[in-house]
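Beneath this line is the structure, given in structure tokens, with notes to follow.
One chain of protein is taken out of this complex; the other chains stay put.
Let's turn to subunit A:
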Amino acid sequence: MGKQAMGNIAYNQLRRMDTLLYLLVYPQRPLLTTKTIELVGYDKLGAGQNATVAVMSYSGYDIADAIVMNKSSLDRGFGRCIVMKRYSVVLQKYENDTQDRILRLDRKGYGAKHMRILDDDGMASPWEIISPQDIYINKQSPAFTRGTRVPPSELPNIRYKSSKQTFKGPEGEYCVVDRVALYNDRHNNISIKFLIRHTRRPEVGDKFSSRHGQKGVCGTIIQQEDFPFSERGICPDLIMNPHGFPSRMTVGKMIELLGGKAGVSCGRFHYGSAFGEPSGHADTVEAMSEILVNKGFSYIGKDFLYSGITGCPLQAYIFMGPIYYQKLKHMVLDKMHARADGPRVLLTRQPTEGRARNGGLRVGEMERDCLIAYGASMLIFERLMISSDPFEVQVCRICGLLGYYNHHLKTGICSSCKKRDGMSTMKLPYACKLLIQELQSMNIVPRLKLAEA
């Protein structure tokens, strides 16, 4: 319901062309609502699902707000979502009257296997399965876009360079071209929009939340037969750790569980506002407890459960019932990232930053402090220099300035002393060499005084 939750966003959601659209496959109406929710119509466009939650500890993968999920529930569609992403391509007009063009594809030759989803018009056709590196539009741009105007008759003669658009989606996933739309933008350029759809099932690391701000990531996914069950055959969809309650004091969530349980057992949607005063619309906890008792449950909402692993009864009664859970749009698939080797920044020769640039993970000041305190000097050396920006320099022992290496003479030379001897080869971070040179450009002379190692 918040802006991070997935669900139905509007009745025209499947005809829209948003840059990014998150939808839930099976949204539900909350079992426990409020009058306001009904007045606003939030229950008409579901933003989550009523999950049966057991408040208990299980497997240790539920500590620190993580939740344990039932694999069979996921198989049946719990938390399944559709991610629609839009890719736009503009056919630009240039000042010399030239224009981008789309070419019919060449189905043979180099790179043809990444062009198989292209239609005869050079654009990806709808309903095709698209994989990473696939070309979704076979566009070409003129090589010269400025200078003398090229008369339209000579257009085919000017040179074009290829500017194919490749799809950079998640590897090994099943993405589909949902729709392709052509339109004119405000500069009267032809524009093509591709909507690419990806259906995802929840995985470890995906974020979920109840409506009480109790967010957590999926810690593990466990088979249904291993899940606890009651003698009625009820088995939870997810397990939440009870430590989430005391410090956060989300009493509303407990009321929701109670009200939801009463709601499913008597077949009525209850109101769950905080105060069940006579003037209000909310159902009181007492009223809900009464329904629970009438339906053969304990009045506090706790159930007697058996362990799915051993078949023995659990040591305690478990607080279990439906809670409306939302899937939030933060998913590991969009965030996971690892790098062994990769691109570096030109200026500093250090690894790039961020997932989009396939960057490295920074060993920051605090991490460095830990390693210093521990005394792991070789590790610091490796992280800060060898795995980052090692650089070999020639240092003059006489003047302390940096020299250069002469490949003909196969020796280092000091450019200020103009001498060959007295040169030492050493390794230092490229960033350090850069600092020395920047300081020199400001008329500060940093000199290196070398000692025998």
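Assume a contact is a pair of C-beta atoms (placed from the backbone, for glycine too) under 8 Å apart; a residue touches a chain by one contact, two chains touch by 3 or more; residues count from 1.
Going forward, contacts and distances are computed from a predicted model.
According to its UniProt record, the chain left out of view corresponds to "DNA-directed RNA polymerase RpoA/D/Rpb3-type domain-containing protein" among "SAGA-associated factor 11", "Trm112p-domain-containing protein", "DNA-directed RNA polymerase RpoA/D/Rpb3-type domain-containing protein" or "Cullin-4A". Only one residue in the set A:19, A:223, A:377 or A:425 touches the chain that does not appear here, and it is A:223. Across the entire complex, the residue among A:299, A:391 or A:405 in touch with the chain not shown is A:299.
Although one chain is not drawn, the whole complex shows that of A:14, A:287 or A:363 it is A:14 that touches it. Which of A:311, A:354 or A:375 touches the hidden chain is settled by the complete complex: it is A:311. Contacts to the hidden chain, counted on subunit A, fall at residues 14, 25, 71-73, 75-77, 80, 82, 127, 174, 176, 178, 197, 199, 223-225, 229-233, 292-293, 296-299, 303-304, 306, 308-313, 317.
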